[in-house]
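Excluded from the complex is one protein chain; the other protein chains are retained at their positions.
We just call them A and B in the order they show up, numbering each chain from 1.
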Amino acid sequence: MKATQIFQQLKLQFGDAILSTAEDKWPVVYVKAERLPEVVAHLRDSPGLDFDLLSSVTAVDYEDRFETVYHLRSLKEGHTLVLKVRVSRDNPVVPSLTPLYQSANLQEREVYDFFGIRFEGHPNLKRLFLWEAFPGHPLRKDFRYTTSISYAEPPEHEQAREL
Amino acid sequence: MSEDRPEVSEATPTAEDLKRMLTPAEEVPAEIRHNVLLTTVAKVVDPVYNWSRRWSMWPVMFGLACCAIEMICAVASRNDAARFGIEIMRASPRQADLMFVAGTVTEKMLPQVLRIYNQMAEPKYVIAMGNCAISGGPFAGSYSVVRGIDLYLPVDVYVPGCPPRPEALIYGVMQLQEKIKRQSILDVPWYGFGGEVDRTVAQDRRRR
Partner (left out) sequence: MTTLKTEQFILNIGPQHPSTHGVFRMMVTLDGETIVDVDLVLGYLHRGVEKLAEGRTYLQSLPLTDRMDYICSMSNNLAYCTAVEALAGITVPERAEYIRVIMAELTRVVNHIVCIGFYLNDLGAYFTPVLYCLREREKILDLFEAASGSRMTCNYIRFGGVAQDLPEGWLDQCRKLMAGFPAFIDELEELLSTNEIFLARGRGIGVLPPDMAVNAGVTGPNLRASGVAYDVRKAHPYSIYDRFDFAVPTLRGCDCYDRYMLRILEIRQSLRILEQALRDIPAGEVQSKVPKALRPPEGDVYHAIEGPKGEFGFYLVSDGSVSPYRWHVRSATFINLTVLPYLCRGHKIADLIAILGSLDNVMGEVDR
């Protein structure tokens, strides 16, 4: 199915839940956070769309907001789609996709660990890679390196930006 | 006769005076630090003891990251480290003599590395394999990587490389064997005769 057809179908079905669409290297749909599970359930279950593989769940910290990014693939039809959800930085809460796709289970925990975005409806939202007492969420742009060991020389970070 | 006597002050010597008077001006050589019987016995026992230990170093089966694969290659088909005495990797640290810290030590893993080191029975040696174990390696600037295992463990041999070739690792083992050859029962820390572990490298890197 072409990207424009997918966009049309989604807009018809969900109206204002679809904030905008774009077509760059992958077709992108911006979805409202609260309506995300409905939209994704429709994408997964409706014949013709059949997005059965959730390839990747990640997030990006833009200075004024977070965006969670989902990459969906259809094994039957062969088309692909990117869903993006904008969340505010103060209270980042996104509905979890784990009830729909098990592949979101560990990936959402990773996003919670690195960004602090809470996923509502996740069965086991705990930190994954870092330990419970780790101060802060490291992949946020305002995270300052705090290692629990103090070293004689400061950690090198963001020196390459001077190039 | 009175001119030959040295000047002695009338006051009672203080603790500092006593310490100054009793500290020898020169380092006492190892041979006369212990009594004659001990040093003679050590002269006979040391060569046999060191020979048997250095040709039978069994490492603990413990690999962290990419260097672990080169460690496995060093004990596997082409570079057979069993020729050098590394016959078997022991899964239990209590039965091992040597620990290759092969790979990046992260802050989460650090307590487990130390726990395994503590579980090893002495005499035990540590080889820091790869740049990550020596100094943090390519990941040194990260928030969760320990910049070198020698901040926590006494490392005997450093094998640089990312990853070091299996031949380099075996060369590191050979250097360790040379080090063991030079050791004496009277100098090592684990027999209670007063030896000390050498920590000079790590002292400089750790901020107080």
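Note that in this section a contact is a pair of C-beta atoms (placed from the backbone, for glycine too) under 8 Å apart; a residue touches a chain by one contact, two chains touch by 3 or more.
Given the structure is predicted, the values throughout are model-derived calculations rather than measurements.
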Contacting the left-out chain in the complete assembly, out of B:A42, B:L64 or B:A81: B:L64
Hidden-chain contact residue, picked from the options B:A76, B:A121 or B:M174: B:A76
Residues of chain A in contact with the chain not shown: 24-26, 52-56, 58, 60-61, 69, 71, 73, 75, 78, 80, 82, 101-103, 105-107, 114, 128-131, 138-139, 143, 156-161, 163
Residues of chain B (touch criterion as defined above) contacting the omitted chain: 61-66, 68-70, 72-73, 76-78, 91, 103-104, 106, 108-109, 112, 116, 138-139, 141-145, 162-163, 165
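The rule is simple: only the chains that are shown with their structure count from here on.
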Between chain B and chain A, distance of the C-alpha-averaged centres to the nearest whole Å: 48
Chain A-touching residues of chain B, taken from the complex the two chains share: 107-108, 140-144, 146-147, 151, 204-207
Residue numbers on chain A that touch chain B, as the complex places them: 130-131, 138, 143, 145-152, 155-157
